[in-house]
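With one protein chain removed, the remaining protein chains of the complex are shown where they sit.
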């Protein structure tokens, strides 16, 4: 649940300060399951996603130093979350099993009809 | 897609300026159908709902004179929209057929798990 | 999945022959559960609903003798299905346990945003 | 995510030990909002619901002393959760504001097509 | 909301004139965002999709000259809509930014359980 505004005439009324609720889904892919028979430890994955989102929740993104000069669009934010989760996989925060994950897809659902995703290799 | 902040310790981090997307559903009830076999002309109902929402979309509700001193919670906004739609029924904006509507329920879906409603007689 | 057309200027382009998919939900209510601990035998309820819908599926409703001179709107069809299910409760087709059901609500979902219901006592 | 079995010929293959995932929704109603402009403190409500569900999650309900001789159907479990939440309202676990809640509805979604509810006064 | 009939014994009762509601989703993909930080101008994309669908809505597809001798199945219609949207990208109707879109996926949801898609390069 964030507030933000956009710059660019393409955005029309969204140039005003407004807000959005994003429901965030993450999909992890790998060719074979780990020794426990899972793609990823869903408990740890949820915990890491919560940690990544904690830095964004209930904020006015226009005031965040990390996003100065950027339009914090849905698709831009999907990439931000993707990058932070991939870093968590690499540094072992999702456990050793998660090192077998080969790609991640982050989807931000704005509503039941609009969404944006970023998908890429780990 | 609105921005707002809340006052009251119960709100925790939601005291900061943040935002929300609301998907708005409206249900109209009546004991018998009108002469065309419908509860309400869905074209006109959609048009009136859009008109009501146009005054709220892409705004920072903290700056709206109508809401000074109020927490613009989901349930509060459901009531605001309910009141404006009932007024539209009374003044004939939904057509003569809609005068047979006896109750209205407005639901604001914040996400796929959280929502607030206001339901009352017309 | 039915075809039909409507009469009445309120319908605009829907006066042309067109079609609709309805996903039909039925809710049964009663004050107390039956001896097996259920509201209704869901197997039998599904079977009876399928039987009721079998008379409507894959048809052009403009050609159905039962609907001559009627606009087969979503809300009209909800009532038709309600009446037929209530009859099935009364004649024992849903089993003896189902005789304790006190109200039924039939909802026809036209899409993920539009629906019509009929609710009434058994 | 529970395991259980049912007794009664109406259940057919569900007489075998099987399982179910329930997604639990709770709706709270009241005539007027509290001083903060909310129906209930959603943080506390979620916390209490989690506490109630913690006693049921990842269990074989056939082994729970509280349910001996009972068919732990969806509608039965909805009532169990309702009773425990109403008790939490009465003992103040949802805060003083929640004492204004007049009715509660607990819904257990078994899948995207099947659900059971219990609704009653507080 | 269209009416149509199918030829071929595989279709069974769907050989009769019947109908369907399709909820149409479109996904646009590209390797990098445009200068405004978006994949596509969602306002223009919605407008173009509406224009494409306007030629299909509230019609009996059996009477459309473009579809003579064809079974207008869900998957066939997904391709028709895909082709028309790709044409709109090429002729600039979605704006200059949209020329960076590399693939499009059109999904026709028939109900909450059945859907068909066409995905291909632009």
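Quick notes on this structure:
We just call them A, B, C, D and E in the order they show up, numbering each chain from 1.
In this section, a residue touches a chain if its C-beta (ideal position, glycine included) is under 8 Å from a C-beta of that chain, and two chains touch if they have at least 3 such contacts.
None of these values were measured; they are calculated from a predicted model.
Along subunit A, the points of touch with the absent chain fall at residues 25, 33, 35-39, 41-43, 95, 97.
Where subunit D meets the missing chain, the touching residues are 1-4, 13-14, 16-23, 57-60, 109-112.
Residues of subunit E in touch with the missing chain: 6, 8, 10-12, 70-73, 75-76, 113-114, 116.
The rule is simple: only the chains that are shown with their structure count from here on.
When the CA atoms of subunit C are superposed on subunit E, the rotation angle comes to 180 degrees, reported as a multiple of 5. Taking each chain's centre as the mean of its C-alpha atoms, subunit A lies 30 Å from subunit B. The set of subunit C residues touching two or more other chains comprises 112.
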